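Take a look at chain A:
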Amino acid sequence: MDLSRLEINRRTALLTSAAIAANVINPMRAFAQETPRKGGVFNVHYGAEQRQLNPSIQASTGVYIIGGKIQENLVDLDANGQPVGVLAESWEATPDGKTVTFKLRKGITWHDGKPFTSEDVAFTAMNMWKKILNYGSTLQLFLTAVDTPDPQTAIFRYERPMPLNLLLRALPDLGYVSAKHLYESGDIRQNPTNLAPVGTGPFKFVKYERGQYIIADRNPDYWRPNAPYLDRIVWKVITDRAAAAAQMEAGELHYSPFSGLTISDMARLGKDKRFIVSTKGNEGNARTNTIEFNFRRKELADIRVRRAIAHAINVPFFIENFLGDFAKLGTGPIPSTSTDFYPGPNTPQYPYDKAKAIALLDEAGFKASGGNRFALKLLPAPWGEDISLWSTFIQQSLGEVGIQVDIVRNDGGGFLKQVYDDHAFDLATGWHQYRNDPAVSTTVWYRSGQPKGAPWTNQWGWEDKTVDATIDNAATEVDPVKRKALYADFVKEVNTELPVWMPIEQIFVTVITAKARNHSNTPRWGSTSWHDLWLSA
Partner candidate 1 sequence: MSETVLSLDALTVRLPKGADRPHALSDVSLSVASNEILCVVGESGSGKSMMANAIMRLLPNEVTIERGRMMFDGRDLCAADPAEMREVRGAGIAMIFQEPMTALNPLRTIGDQIGEMFAIHTGLSKAEINARVQALLEDVRIPDPKAAAKAYPHELSGGQRQRAMIAMALALDPKLLIADEPTTALDVTTQAQILKLIRDLQQRKKTAVLFITHDFGVVAKIADRVVVMQHGAIVEQGTADAVLNDPQHAYTRQLIAAVPPLTAPPPRILSGKDILTIDGVSKTYRTGGFLGRGARITEAVKNVSLHLPRGATLGIVGESGSGKSTLARCIVRLIDPDTGSIVLNGKDWAKLGRDDVRRETRHIQMVFQDPFASLNPRRKAAELVAQGPIVHGADRATAIAEARKLFELVGLDPSAGDRYPHEFSGGQRQRIGLARALALKPDVLVADEPVSALDVSVQAQVLRLLAELRQQLGLSIIFITHDLRVAAQICDVVAVMKDGAVVEQGLTAEVFGKPQHPYTQALLSAIPGGKFAREHSTAAE
Partner candidate 2 sequence: MDAVKRYFRSPAAVIGLILLLLVIAMAISAGLLYPRDPLALAGRPLIWPFSNPRFLLGTDNSGRDIAAQIFYGARISLLIGGVATVIAILIGILVGAFAGYYGGWVDNVLMRITEAFQTLPNFVLLLVLVAVFGSTLTTVTIAVGVVSWPAPARLTRAEFLSLRNREFVQAGKTLGMKDVQLILGEILPNALPPVIVYASVVMAVAILLESALAFLRLSDPNVASWGNLIGLGRDVLRVQWYVSAIPGIAILVTVLAVSLVGQGLNDALNPRLKSR
């Protein structure tokens, strides 16, 4: 059925984006300078239970939503995305980029009363960030030592130059500090503190009922004056999204982070004045939907087939009708929200062109005998409603150009093993998380030589020397202007070769009660400490 014949109607019944747009533009309706109200309980929807809560050893939004309120990072981002000190007051790097010194804030104590010193920073960096923290280990690959001349100073020594703007961009996610005196002895991974975190943050951990809820109360001796405002935060474990939406409407939940509800519920609640639904406050957690090609299949090794597949899928129609205003057309691995590194739209693109797709496939020599040219196995990641819709859409679109697609469902463990370890896939699709800097978790998708079994890395059986070179140079280029240019070349190269196609760019959606104040005021607000959050009556 030819898509064009479809009566496409701009304003689909599903999403009256006019209403949504209003929310996106000015979530913070101009209030007369209200004085913050102290007290109150803030209930948070917690969709997927994590195995532990310490952000120093696990970098995932699922941990930050809790651990980020109890433990604090060295550096975070301010309202317009620039680094701002939290545990660190100031920092400076030597011109050769091999030494970075942090001046720590004075008078900060852990929740158990012990003082916070540079020793904690050194211990966390060397034993957690370098050895256990996912992505942290690659970031701190060349970190040799952390000197602590005095309790307020921590000096990071690197073997190879560490670009300051890369480090400062990475630390908000990969810079949470744990207490040395609690983790010194025994295996860090099995330390019980991981399930009852102790930090310096505005909220102190109270209780964790597995499968039910987590409670944290106000930290009376928090270092920021008269903060936090809230008395208590309760994270409620609700795995069923429809049930979570019901609890939001019943007033039992105030906030559902990181697109926790279904698309239709988010659209519906957007029209309800009791709630604010927007992507504001999630710019730091941009992600793209992928199509990963397995070059071990001879059809996919042929660039013409990969391009034909890209041309065969009407991405604008999919975004318009299935994802609505929470997504937009992607142009490559670096999303447009990354102001520092986005190379602009004029890199090789693959707009929807069914005729061209068919031509390319014929040219590649795969004739359509009886409607099917060849069959492909598509393995979708099992999390994310958008992924399952996107994989169905791929199946339907490729079916139109004679490529039969069979979706193979797996659960979490099964998906990672099949795709990134056994390479038992033809096409795969999931999320690529962009974390403020391409070097953090983006270039690994293209850099060759990734160890077998490492998820979300280049397991496509594809290697390109020039791309590798560009990546390595950019990773160690100190000058921000030169670094940005290098990444622009990187995007051009990978978009031409197309080992992985990233056509859709999405930002997490926040659904929060209209009574909340000082919310969504930084690019990664969901993960921050909420020290200034309060609820009006």
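Just so we're on the same page, contacts are C-beta pairs under 8 Å (C-beta built on N, C-alpha and C of every residue); 3 or more make two chains touch, one makes a residue touch a chain; residues count from 1.
How these were chosen: all candidates are chains of the complex that A comes from, given by their letters.
The structure presented is a predicted model; accordingly, all values stated were derived computationally and were not measured.
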Complex contact for chain A, selected from 1 or 2, goes to option 2
Residues of chain A touching candidate 2 in the complex:
1, 3, 6-9, 12-14, 240-242, 245-246, 262-265, 268, 321-322, 382, 385, 388-389, 391-393, 395-397, 399, 406-411, 414
